[in-house]
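Of the protein chains in this complex, one is absent; all others appear in place.
Labels A, B and C are assigned to the chains in the order they are written; within every chain, residues are numbered from 1.
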Amino acid sequence: MKAVYGLYTDGASAQQAVNRLRAAGVVDADITIISGQPMEDQEFGHRDKATWMWWLACLGGLIGMSVGFGLAWITEMSWPMNVGGLPTFAWWPNLIIIFELTMLGSILATVATLVVSALLPGKGGALYDPAVTVEGKILVGVENPSDDAVPELERSLGAPAGALVKMQ
Amino acid sequence: MRFVVTVAVCLAAFVGSVGCRVFVPASAEVDSSFPILPGQSREVFTTARPTVAAAVNDFFGRRPIAEQPFDFPHDIHVGKQVACTLCHSGVARGPVAGIPGVSTCMICHRVIAADQPRIQQLTALSEQGIDIAWKRVYGFVPEAHVRFNHAPHIRAEVECATCHGNIGEQGIAQRNVDHSMGFCVNCHNENDASIDCLTCHF
Amino acid sequence: MTHPTGQQITRDLVRPLLLTTWRFYVMIALFGAFVVAGLVAWLSQVYFGFGLSGINWPVFWGFYITNFVFWIGISHAGTLISAILRLVNAGWRRPVTRCAEAITTFALLIGAMFPLIHIGRPWLAFWLIPYPSERLIWPNFRSPLVWDFFAINTYLTGSLLFLLLPMIPDFAVVRDSTTGIRQKIYRVLALGWRGTPKQWHRLESAMQIMAIAIIPVAVSVHTIVSFDFSMAPVPMWQTTIFGPYFVAGAIFSGIAGLIIAMAVLRRLLHLEDYLRPLHFENLGKLMLVMALLWGYFVFNERLVTYYGNGPHEMAVFWRTQRLSFAPLYWTMVVCNFVLPLILLGIRRFRTITGCVIASFGVVIGMWLERYLIIVPSLGAKYLPYSHGTYTPELVEVTITVATFAAMCLLYMLFAKVVPIISIWELKAGEHPSPALIPPATEKHQLGDLHL
Partner (left out) sequence: MPQWGMAVDLDRCTGCGGCVVACHAENNISTVGDEQAAVGRAKHWLRIERYWEGDFPDVRLKFRPVMCQQCDNAPCEPVCPTYASHHTDDGLNAQVYNRCIGTRYCANACPYNARFFDFFNPSWDKPLQLQLNPDVSLREVGVMEKCTFCVQRIRAAGTQAKAEERDVADGEIQPACVQSCGARALVFGDLENPSSEVSRLSRSPRGSKLLEDTGAQPSVTYLSRLTQV
């Protein structure tokens, strides 16, 4: 894979690089930004913020709730046992089971969403430099640029002070 | 740091010095002062399994195949239309069907096939008054805590083959039906018999 | 003293993973020896029979259940505290959260072992799992022990994930800082982490959701543990106050455990710049609140019993207040209430040393509290004929000591393979989100909704 990227020591210059790339006509989806920590103080740190994760967690909770209810119902109805005169399907105790499975469902749904949406290597995604974690740099780059765009991109990426432009 | 190590060493020494008692339970010591009658054994009968391997086998339901001291061919007898109850005579009366003794064999074999070598063996045993130590083929392990009673099943006209398989085609009887709880319970359910735990387990 | 920043953080926090001294191996060997001793004790209990323990008729629960409740209580350190601190976005939480979450996970693992150690036939413990069998006799969902099974498993799953998720970016840091086989292992653990804004946002959203989900689960876990007692008609057990009382006690002992762990880490891993007096001060204040809350609950429990004046309850009441269990009882009160009040209430004493001493007191006191809930009540049930008492036997003491060693062992190993302070969270603290970030262009505001 081919990529052009710049390494920046601070968020402001990274933001500058991002802005210059945009000015050079690169769309956001093509700009790769990698940082060693969330950069909430810069605009690029707010990219891709919208997520369905909350709704999926709720959905997972609903599934967990149904599983809990079903489990309790099937278990108790398929072989009714009299214990201490309690009803065969006793709501109060079963609410505990249902509650726990609801929570388990939403937790698992959250983690599954995280893994599927953000962790498993997706499209492209090979642009990386250990300097991000080792030296605390911020990486801004473009993956698979067309050959004639490279000089332009290098110029844009190299503009901010302290930039280190690399090819991969 | 040094303090932590010192404390840890002291604790280890404490546990080590008294730790041996963990291995020797008080109850395992045989009380030799206990008076016994002449000839009475100091051995104990216990529900514990003899070895760990036996416990593991029981846990996974692995049971040894019954090796009979005498090859009794069920197929020949059933083929000659001998009713099961003729020899297993207790089956309609109570819990156990009963495993016949040599005398039962001799009822018929005093005359029938008396020239066969195996029958002559039997006759010899009978004359010496020795019985055959049959090994149990079916039967529940002690930990199953099942109190099985044949009689109600016979009264309910359950075929022998339902639980004992087609023993008429077997030579030496072998376990070929798994008497798991599911097996019993399914049949009880189908026939509206009680599935209360205390029907079998007490 | 200034806060370390940037590369200093990475260097300081990755260093314990790369540098190992002989002291580490000595301590591992020592704690490992204790764990092995506990294992031998447990196996001998299984082999020879449960009678090796001191359990008897009528005190059918003893050290094991005490330890069970104690460790489940300790486990509330973490997840609950760090979840709450995350939700309220307390800045000082950053160096503390992972220590706390690790305590939770390990304490839960240890606590969840105790029902297995405690039951008479541990090889059949899988009957608590609702698995489909030919007989369809699944567990009795009306039993508090089955609630325990579900609650603890949910909590364990949740807190394990809660611990693991924020570790992923740190695994990436270690991946980039190491070479060879170690790098390969951490590469797998890092799950392809790069650090794009999308990954950061998903991770933070996930942590938010987990924090919201884990708090009610944590509360429910210890409430359900308290139900183990309050569902049985035993004097001084059957009371509605047990739920909140146990939850408060659990958080109380959890904070104490956390403070001790932090103090030890600070000393051994030279994290003085990260775990600062401020953290101990804040946690100390939190513990002071819990001490007061604990005192309030105990007062409630005792006063109501005293006023009710039922003969059976009063038998237990006086047993703990004045009779055979009084020394333990008053030790508990001193450890759990008097000591924290003095050491944490007076600003001069609320130093790291003061907090640690108070924490040791609380750990001891809370262990005694559980013991004093279980044993005196069981020993003085309704019929005077069946009164009895309990003395722990060696297996129980050994296993108890072994679990403390196991906690230390697990914690040391954990601190050896994972940066014990979350590197990225510390760094993230340097980049606070301003109230409003002007978007560069209209198009780039928030992006489209996608996974």
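Here is the rule we go by: a contact is a pair of C-beta atoms (placed from the backbone, for glycine too) under 8 Å apart; a residue touches a chain by one contact, two chains touch by 3 or more.
Just so we're clear, the structure is a prediction, and the values are computed from it rather than from any experiment.
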- Task: Give me the visible chains that the unshown chain touches, in label order.
- Result: A, B, C
- Note on the structure: Checked against the full complex, the residue among C:V26, C:L87 or C:I137 that touches the missing chain is C:I137
- Omitted-chain contact residue, chosen from C:V26, C:I215, C:A232 or C:L341: C:A232
- Query: Which residue from C:W22, C:W57 or C:Y307 sits in contact with the chain not drawn here?
  - Reply: C:W57
- Query: Residues of subunit A in contact with the chain that isn't shown?
  - Reply: 81-86
- subunit B residues that touch the omitted chain in the full complex: 25-27, 31, 36, 40-48, 95, 142-145, 147, 149, 151-152, 155, 196-199, 201-202
- In subunit C, positions touching the absent partner: 48-51, 54-61, 115, 118-122, 124-125, 127-128, 137, 139-140, 142-146, 149, 228, 231-234, 378, 381-383, 385-386, 388
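FYI, only the chains that are shown with their structure count from here on.
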- For subunit A and subunit B, let me know how many angstrom lie between their CA-based centres, rounded off. 61
- Whole-angstrom distance, CA centroid of subunit B to CA centroid of subunit C, is 48
- Query: How many Å are there between the centre of subunit A and the centre of subunit C, using C-alpha atoms for each centre?
  - Reply: 29
- Task: Name the residues of subunit C that each touch 2 or more other chains.
- Result: 135
- Message: Multi-chain contacts only, two chains or more: what residues does subunit A have there?
- Response: none
- Task: Enumerate the contact residues on subunit C facing subunit B in the complex.
- Result: 23, 26-27, 30-31, 33-34, 37, 40-41, 44, 47-49, 51-52, 123, 133-135, 267-268, 394-395, 398, 401
- In the complex with subunit A, residue positions of subunit C that touch it: 6-7, 10, 130, 135-142, 146-147, 150-151, 153-154, 157-158, 161, 165, 168-169, 172-173, 175-177, 191-206, 209-210, 213-214, 216-217, 220, 224, 424-425, 427-428, 430-434, 437-441, 443-444, 446-451
- Task: Report the residues of subunit A in contact with subunit C in the complex, numbered from low to high.
- Result: 11, 18-19, 22, 28, 32-54, 57, 71-72, 75-76, 78-79, 81, 83-84, 86, 90, 93-94, 96-97, 99-101, 103-104, 106-108, 110-111, 113-121, 125, 127-128, 130, 132-136
